[in-house]
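With one protein chain removed, the remaining protein chains of the complex are shown where they sit.
Up next, chain A:
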Amino acid sequence: MLRYTLRRVLEFIPTIFIAVTLIFVITRLVPGSPITALIGNQSVDAAKIDAMAQQLGLDRPVWEQYIEWLPRVVTGNFGQSMFFSAPVVDVILDRFPVTFSLTFLALIVTIAIGIPIGILSAMRRGGIFDYFGNVLSSLGMALPPFWLGFMLMLVFAVGLQWVPASGYRPIEFGFWNWFSRLLLPVAALSVSQIGLVVRMTRSTMIEVLGTEYVGMARTKGLRERTVILKHALRNAMIQIVTVIGLVFALGLGGSVIIENVFALPGLGELITTAAVRRDYPTLEGGIFYLTLVALAINLVVDLAYAYFNPRIRYS
């Protein structure tokens, strides 16, 4: 297991290299420059613009910028943010807990609701529970999260006034202060994820319930609960875990929109603002850290996959 983990981690090196290069290329390909964004509507003479470009290192050829940039970035140093006049790393670490709270809570909710509903639907295939599960999961997947976010906000924050409509409080301000502001964004983000997990769990479980080893487990006189949870679910988890990893990666993308809807000062919100302002270092740093999180999730998925599937572990 240790060797397997090590191998997986080593495989990240080329992935990170490619990701970082892509980030650099894409940010440079976007039309416009940070200087026009910085000066805004002020009239500034050409000498000043040249000076700014020199200061930001934008006067040199792109490949030189890349060669100078790459070794710094690999060590996690993205330099100063052009707008926040603070190191990019600090800006990101400041925002990270928000995005982490949002996506992680959404993931927990998704797993806690999606997997049991999927299992029950599979066990009662064709029944009334399965029917409603099917309808609701399709509906959940079809609703755009941003629209759902606004609707939830209208009903529960504006109408019923149960929770605040937007904003964020760190958990140090008290659990409820933190949690109440995350309830709606988490709900908006998890509904479509739940739909996906229910469908995947259901179809995988139906497949596994039809296998001979599940039949054999019944033939051995095991209790139905043991048959389902130990024999069937364990095998189904191999595939479900993969989907959960995918769902989390999608959730990271979805969080960008949700953070903007609910005015949550997270990484997604930071990245969109940085993109508008052409704040290259912040943009690059933000995407880089999201990539790292996605890779970390991939690692967790791979390890979970190996945990559930001994044939992988020993090959």
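FYI, a contact is a pair of C-beta atoms (placed from the backbone, for glycine too) under 8 Å apart; a residue touches a chain by one contact, two chains touch by 3 or more; residues count from 1.
One rule holds in what follows: contacts and distances are computed from a predicted model.
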| item | value |
| --- | --- |
| Hidden subunit of the complex - UniProt protein name among "Nitrate-inducible formate dehydrogenase subunit beta", "Nitrogen regulatory protein P-II", "ABC transporter ATP-binding protein" or "Aspartyl/glutamyl-tRNA(Asn/Gln) amidotransferase subunit B" | "ABC transporter ATP-binding protein" |
| Options A:16, A:183, A:222 or A:300, residue touching the unrepresented chain | A:222 |
| Touch list for chain A against the chain that is not drawn | 211-213, 215-223, 226, 230-231, 234-235, 238, 308-311, 314 |
